[in-house]
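Every protein chain of the complex appears in place save one, which is left out.
Here the chain labels run A and B in written order, and each chain numbers its own residues starting at 1.
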Amino acid sequence: MRAYFSDIPRTLLAMGYWAFMLYLLVPLTLMMAMSFKDANFIAFPIGDLTLRWYSQVLHDKQFLEACLYTIAIAVATTFAATVIGVWIAMLIAQSGSRWSGILFALACLPAVVPGMISAISLRVFISTIDMPTGTGAIVLGHTVHAVPFVVVMALTRLRSMPPNLVDAARDLGADSIVAFFRVTLPYLGPAIAGGMIFCVLLSVDDFVRTFFLGGYRPTLPMLIFAKVQGGMSPEINAMATLVLIVTAAVGLYAEYMTRRSRSR
Amino acid sequence: MQPVVQFENVTKTYGQAIAVDDLNLAIEPGKFVTLLGPSGCGKSTTLRMLGGFETPSSGRILLAGRDVTHLPPNKRNVNIVFQDYALFPHMNVARNIAFGLELQGKSADAIHRRVMELLRLVRLEAFAERLPSELSGGQRQRVALMRALAPDPQVLLLDEPLSALDAKLRQQMQIELKAIQETTGKTFLFVTHDQEEALTMSDVIVVMNNGRIEQMGDPHTLYSHPNSVFVANFIGEANLLKATVVARDGDRTALRWNGLEVQASATGHPAKAGDAACIVVRPEAIRFSGSPADGVNAMPGKIRQRVFKGNHTSMLVEVSDGTHLTALVHLGDTESIAGEDVWISWKPENATVIRDEAVPA
Partner (left out) sequence: MASIEAAQAELENGGPMPRYSTNISRIVNSRLYQLTLGAAVASRAGRLALLAAVPLLWLAFLHIGPIYQMAKISFLTSYPLQHGRPASYTLANYAIFFSESIYFMPLIRSFVFSLASTAITLIVVFPVAYYVAKIVRPDWRSKALLLLLVPFWAGELIRTFSVIMLLANRGALNFLLRDIGLIDRPIPMLYTSFSLGFGLIYLICLYMLLPLYSAIDKIPKHLLDAAADLGAGPFTRFRRIVLPLSRDGIVSGCSLVFLTCIGVFATPMLLGGPTNVMFPETISGFFHGASDKWPVGAAFALIMLVSALTTAGIFMRLVGGKATKLM
């Protein structure tokens, strides 16, 4: 940070950073603060504080069921997307340059298709294969959405892998399968862990696919959506705050893990 | 004795490019054999074909008499020490070494005994629990070597394993590698482009160029009696003199060079009187004196340059036709300085006649 940079208006940029930070955090902070309001409606100023919304939420059967349902979907999605994503990444890594470009573009397709279109096309698709809407369809939709991210993460890690590692395993008597499970997969470990957490968050956050593919059991985003549309009370804030804290903690942990593995 | 490795008319092509050209090579068991050559000479391809990572375009590869040409790497009883070691980063040293043993179906006890035995061989017992990332370059090198030795391969292949080490460590490892080879009695097939490594460790050196074997023999023979300009230049330094054969008499050849009659030892090169030939004179074979010496191969010259190289001094001597010869003198051999007139000579047995070729500049 020598003189060259000091003549860029550093202070201005620093102020910009903190203003942006404020912009990002203020709405969420307000949202969390409102969850403590001791009144049946959402309005500023907050006034008296209470924890009753939290106790209400934690005793709300609908909320708890939605939590479990969301988690179940996320777990299934994560498992499926990780297996398929890593598999696709392995194929791309091992194909020639011409094929790998095409395959990579194909693998990334669901990530560039706007969410709404993705949801609609999946809705059409499951009806053409006579699959009912509901849990299976949601998991399928979430998995399609999550696979590209796993592919990119796994592929990045695979490309940094010394090519001789697999050769060494094969040389020492491992066939391709053993070499994959004993050398490649552990090497991918950090990328897979990061990818899995990303899958969980994508699935938990997803609204539009769930909306079009789901049945009558609401996931957390659907529950919150319904409540926001149906008139607001600080209960939603308590609910959203709980979800936010959990997902942010998971996200931060993932970030911390991937950073640590990268620095090693 | 049956050779442990045999290449029979092995050719490997990549599209138009020929990497290995009709290679025939037999390796005796228990020897330290080095494939030496510049990059792209086919030595690594040869090694990878033996390891099972490349399939020959034609020809056969036999391992202890068994045809392994089309077997995958995991079905061959040879192991490789890779250039970058390729240690598994997520396994500790013991688990790395145990990798091949685990796949052989040994019991945990047997595996552990073997692992510790190997670690003791390289004095790394205390490092069994370390990860590869916690080891120095030399230690990684040893672990890679032990991992490849652990499954008791018929041949150990080493693909330029010392190239990642610094000069000092490389010299240490050369000695250690040779010692390990002698202790274990294994056949080592070592690939390098470094002639010094090859000379230090090998029982047999196979010099390769353009996918073919140029010359094969023990280090001493290769050094003192190269049979081509390539080998003479690739191993050590050489003064190459274009001459005409005058006569051959037993182990001596008389040649005419630069208006002088010089003598050299007769090696495999079947030169007749009147043939053009090349004389190889190593710099250290050239001796200096202030006056005409004993008369054989003596000629006057002028010192053009004197370069101090630490343990020796390199002299550039210009002889009557303007040719520059490089000579190497050790401390106290001569005090002559640049510009001085001297007499130089060499013993006939220290010069070799090879076939005439274009001498690379």
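To be clear about the criterion, a residue touches a chain if its C-beta (ideal position, glycine included) is under 8 Å from a C-beta of that chain, and two chains touch if they have at least 3 such contacts.
Every value quoted in this text rests on a predicted model; they were computed, and no experiment measured them.
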Ask   = Among A:Val152, A:Leu165, A:Leu188 or A:Ala238, which one is in touch with the chain left out?
value = A:Val152
Ask   = Hey, which chain B residues sit against the chain that's not shown?
value = 72, 92, 94-95, 98, 101-109, 111-112, 116, 119, 125-129
Request  = Could you please point out the chain A residues that touch the chain left off the display?
outcome  = 1-5, 7-10, 13-14, 16-17, 20-21, 23-28, 30-31, 34, 42-45, 84, 87-88, 90-91, 94, 103, 106-125, 127-128, 140, 143-144, 147-149, 152, 175-178, 182, 201, 204-205, 207-208, 211-212, 221, 224-225, 228-229, 232, 236-237, 240, 243-244, 247-248, 250-252, 255, 259
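We adopt the following convention: only the chains that are shown with their structure count from here on.
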Message = Suppose each chain is reduced to the average of its Cα coordinates; what separation in Å results between chain A and chain B?
response = 57
Chain B partner contacts - residues on chain A that touch it in the complex = 162, 164-165, 167-175, 178, 182-183, 186-187, 189, 264
Request  = Flag every residue of chain B that touches chain A in the complex, lowest number first.
outcome  = 51-53, 72-74, 78-80, 82-84, 86-91, 99-100, 103-104, 133, 147-148, 151
